[in-house]
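In this view, the complex is presented without one of its protein chains, the others remaining in place.
To keep things simple, chains are lettered A and B as they appear, and every chain counts its residues starting from 1.
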Amino acid sequence: MQSSSLYIERNSGLHALHPLTKLALLGLCLVLAFALPDIRWLLAAFGLLLLPLAAWGRILAPFARSGFSIILPFVISLALIQGFFAGGDTALLTLGRFAFTWEGLLAGLTVSARLLVALGGTLLLMLSTRPDHLMLALTERGLPQALGYIVLTALQIFPRFQDRARVILEAQQARGLETQVNLLRRLRLLVPLIGPLILASIVDVEERAMALEARAFSRPGQKTSLISLHDSGFQVLLRTGLLLAALALIVWRLLPLVRA
Amino acid sequence: MITLKHFGYRYPNTEAWALRKISLEIPDGQFVGVVGANGAGKSTLCYALSGFAPHFYRGKTEGRLHLNEVDVLESSLGDLAGEVGLVFQNPFNQISGARYSVREEIAFGLENLGLPPSEIETRVSQVLAQSDLSELAERSPFALSGGQQQRVAIAAIMAMQPSVLVLDEPTSQLDPHGTREVFANLDALTQERAATVVLASHKLEWLAAFCDRVLVLHQGRLVADGEPAQVLADEVLLDYGIGGTRYTLAARAAQQGGLVSAQRALPVTLDQAREFFR
Partner (left out) sequence: MNGFRKEFSTLTLVLIPVAIAINVAIGQLAITLKLPLYLDSIGTILVGVLVGPWAGAITGFLANVVWTLSGLFPQAIAWAGVAAIIGALAGAFGRAGWVNSWSRAALAGIITGFVAAILSAPIAAYVFGGVTGTGTDAVVAMFRSAGLDALGANLGQGAVSEPLDKAISFVVVWAVMLALPLRFKNRFGNVEE
């Protein structure tokens, strides 16, 4: 019930990296995803950079599983929509007045590959980094602590809310909420369900706030942290390198535009 | 030392005073129970002692409320947090949500106080051992039962080592075993660290067994204040809708039925009951 993030505990070099280092890696991946010129480069980046990193992090299987299930709907949508509507001369298939073209398919697959590289970078970070460590790293660099609190708490309490919603739903299913075809009817059944769900949780807010205050949450002054994140000179260098590489890529892609 | 002088409190937008004209002194190290029917003002008294009424709820106060030299009515919640700890009834609402293990959850308040990590480490380990939570230390606070969560919530406040610990019906979700543990821990706290404990509860038998003193609230007024043996044995508690301990009630029935001499003082604990019925 409490696993509300993708994080998978493993003993690996990737896991041991400072969250900011992995964030810099994600930054590079995002730039790669939108700067690399064609699908071969993109697939090479995925196969030669991201997959080995996932293997190094001992998260290859979940990486592949999550990656596949997330990217698949994009591949289908993009291949179909671009295939039919992006134009091109090499028709592979004609349906009435619409031609499914090779050029369109390639364009769709290229966008898919871009998304795959971006997604891969995101997954590497998320699968190998505890959300609280990520937030701590950002808080240490000046992110307001309140934002970290909001994100971490939301991540931990929403499964609880989903459980409540599920309980309400199961109690109501007998009344034919799901089988009801008429949309308006279904909505009218839904509102009395979610109303109490919202109200009950909102009323708890007051006590939750007091409990936080009792823990000195809004005490002014410096706060400390029990956990300390491991960082090293090498990683600082690595982060700088990753960000410089990302910057170089951007310049390399934008230069022709500036000249023209 | 906690001092209340003609203290009164009214929630915003209400007519009636939730607490009125309360005068009271609680010396350091006392274990004080608070009883009263629903709506009598137990929670409000807890909030007042910890500064939440008025600093969180706003509303009006009258009279004075001091904690040692500190004027609670003039302080901020941030300043009071290290001095007075407050524990609630509902465990889920007390889990901060921002921490991923019981150990870190207990550390949360100490981090906010800005203690050095080594000190946090020491205090957390101590409290974990004391509260019998060491085995759960690495678990997610959200993966615990309500009773376990409540023990974590209490431990998290204890770790902050406040000089006053205020608890509002903290054991209503606990089984007898958990309740005993909480009471015994609080008792140890008052003995070893001279911390003051104020605990509102309906569990009269437990209050009788552990408290040095019991306060009775009725419609916002302090209507009785004294040793548990006197206060809890008093028939007037029936009028306040509080009842009595099961020992008192049984003994009173026995007296009224003529089974036991009417001279004998009514018992409030098991030991006293044993003596009474011998």
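Everything below uses one rule, namely that a residue touches a chain if its C-beta (ideal position, glycine included) is under 8 Å from a C-beta of that chain, and two chains touch if they have at least 3 such contacts.
Model, not experiment: these values are computed from the prediction.
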Can you pull out the displayed chains that the omitted chain is in contact with?
A, B
Among the options A:Arg58, A:Arg208 or A:Arg239, the absent chain makes contact with A:Arg208
Kindly state which of the options A:Arg10, A:His133 or A:Arg164 is in contact with the chain not pictured.
A:Arg164
List the chain A residues touching the unshown chain?
4-6, 66, 70, 73-74, 77-78, 80-82, 84-85, 98, 107-108, 111-112, 114-115, 119, 122-123, 126, 131, 146-147, 149-151, 153-155, 157-158, 160-162, 164-165, 169, 177-178, 183, 186-187, 190-191, 194-195, 197-199, 201-206, 208-209, 212-213, 217-218
Spell out, residue by residue, where the missing chain touches chain B.
12-13, 97
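Going forward, only the chains that are shown with their structure count from here on.
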Cα centroid separation between chain A and chain B, in whole Å?
45
Write out the stretch or stretches of chain B touching chain A in their complex.
47, 50, 52, 56, 77-79, 81-82, 85-88, 90, 92-94, 96-100, 103-104, 107-117, 120-121, 124, 140, 142-143, 153, 156-157, 160
Would you tell me which residues of chain A are touching chain B in their complex?
1-2, 130-132, 148-149, 152-153, 156-157, 159-160, 204, 207-228
